[in-house]
Structures are given as C-alpha cells and as structure tokens.
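Showing chain A:
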Amino acid sequence: MQIKLGYTPASTVLKTLSGEHRFALGQLLTMKVLIYYGGLLEQQGRVRPEMEHMYHTLVKAVELDPYNMDAYYFAQAAFTWDLGQVKAVIKMLKYGYQFRSWDWYMPFFLGFNYAYFLKDKKEAAHYMQQAARLSGSELQTTLASRYFYEADQTDVGIMFLRQMLAGAVTESEKAIYTLRLKALIAVSELEQAVADYSASRGSFPDSLNLLVETKFLEKIPTDPYGGCFYINDKGKIHSTSNFSSIFMSKQNEH
Partner candidate 1 sequence: MFRTLKLLTYHELLRIKRDRVFWSFAGVALLLLFMTPIVANLSMRQPAQTGFTLSYSLVHLFLLVLTVFLGTQALSRAIERRTLIPVLTLPFSRSQYLLGAYLALAIVILVCALCLDSISLMTSMWLAQFSPIDAGLSVKAMLVAYAMGLTKYLLLLAWALFFSVFSTSFFLPVFGTLGVYIAGSATYQIVEYLLSNPAEYSQGFILLVKVLLYILPNFHAFDFQVYAAYGLAVPWMDVIWALGYGLTYSTVILYLATFCFMRREL
Partner candidate 2 sequence: MSTETPIVCEHLSKSFRSKKFKRVQALDDVSFHVLQGTVCGFLGPNGAGKSTTIKILTHQIRPQKGVAKLMGLGVSAPESRRRLGYLPENPSFHDTLTGREILNFAGSCHGIAKNALPLAVIQVLARLGLAHAADRPVRGYSKGMVQRLGLAHALIHDPDLLILDEPSSGLDPLGRALVRDIIREEKLRGKTVFFSTHVVSDVEQVCDHVLIVDQGRVKADAPLIDLQRQADEGHYQVLVRDPDGKTREELVYASALHAVLKKAEQCREVVESVRPQESALERVFLRLVETKKTDINM
C-alpha cells in the first residue's frame, strides 16, 4: 500500500483560489491527514511519517477554516504524544482559540500541554481556569485543580485520557485513547513499584526484572504499543516502543 501525504500548495494560494469552497477544502485537507495517519497506524512503523507535510497540511486547513475543530483535535491527539511536536501544537491551538473562543476544549488542551509536556504549571493553570469557566461544569473545576496541584505527571495523563475517552465518539478515537491509557496505567504501575523499591532500598532498581524478583511487582506489564519497558539510570520508565505505534521502528534502529 502506497502511503503518501505529499505537498499541498501555500495557504494564500489555496485561500485565494478556493473562494467559497475554502471551508470544504479545509475539511478535506484535514480528512486527508486523518486518513494518512490511519494508514500510518496500520503500517505499524514501517513507513517514515511525513511529519512536516502533516503539520503544514493541518496549518493550511485551519488557515482556510480557523474554526475547524477536527484539525485542532487531531493535532492534539496525534502530534503531542506520538510525534512530540508540543510547541507546534500549542501555537496552532492558540491561533484556533482566537476563533473558537467559546470552546472549552481549546484552553483545556493548551492547559494540559503546558502541564504535562512542558511542565509549566503557571501557564497551565491560566488556561485550565478558562477551560473550567467556559465549560461551566464543576467537574472541570475540580479536575483542573487536581491535575496541577496534586497529581504527578503520569496521573495527569491518565486523567486527561479518561476524560477524552468519555467524550470520544468514533471507534478509531476510542482505540487511540484506550491504547494510550493502557500504556500510561502500566507506566503508573511500574512507577509505583519503583517508588516503593527506592523507598525501602534507598536506590533505583537496575532493571525492572529486579522489581519482580524482589516481589515489589507481580509481573512486568506488557506495552500495548509492542515495545519492552525499561528503566533508565534516573529511575524513569521508558519503553522501546517510545509509546508510539508510528515511531517504533525508528526507536528500534537506534
């Protein structure tokens, strides 16, 4: 199967030529990226993703239709975790928030990205407050405070994913979130075991197998992305899959 996204013309050109069809064109560009991404997932890392093209196509899509929620939603779901383009996503979300000023998802994503990926609690709190105000729900408000003042990083991720999963509609969305959630729960379990181990032994374990041998862990959970978990010298949990079904092969090459 030929998986290729290819280049799309500059957005000024697209905008000028598409006229009244720019909203439809924006939507179709987003769908092109979605379908391409779906193809990438099926290929399980055998194809090198056209990162630049994907990002620029989405940027063009939101320049054509700055209100297009699919584009922001997809950027948040795919570019942050799998592709590690948090700064680019934040830039896109900030642009979109100017237009979708009523939509609590925009500051919610921004807040989460600042908290989870950039560890900027101040910015995160700023956006989370706006998200809570826009959504007008108690849950949001309590979640927001718990995210940033109580929970650790992995728990923030788990809570975020649980919330996204609750709001997901399509099967593919649910699958993406479920997979990621499983991985984070596994990581959380391992982190707990590492924390217990270091609390009683005063140092990090050299390997994860040691945790099982010393009965801090029943068994090493499987990585749903197909990699193997390992612990680095700073006691952090990683996986050979890099928690990405797209970047696995790249990781394996190293």
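Regarding selection, all candidates are chains of the complex that A comes from, given by their letters.
Here is the rule we go by: a residue touches a chain if its C-beta (ideal position, glycine included) is under 8 Å from a C-beta of that chain, and two chains touch if they have at least 3 such contacts; residues count from 1.
A quick note: this is a predicted structure, and the numbers were derived from the prediction, not measured.
Every option in 1 or 2 belongs to this complex, yet chain A touches just one of them, candidate 1. On the side of chain A, the complex with candidate 1 involves touching residues 12, 15-21, 23-28, 31, 34-35, 65, 67-70, 73-74, 100, 105, 167-170, 172-173.
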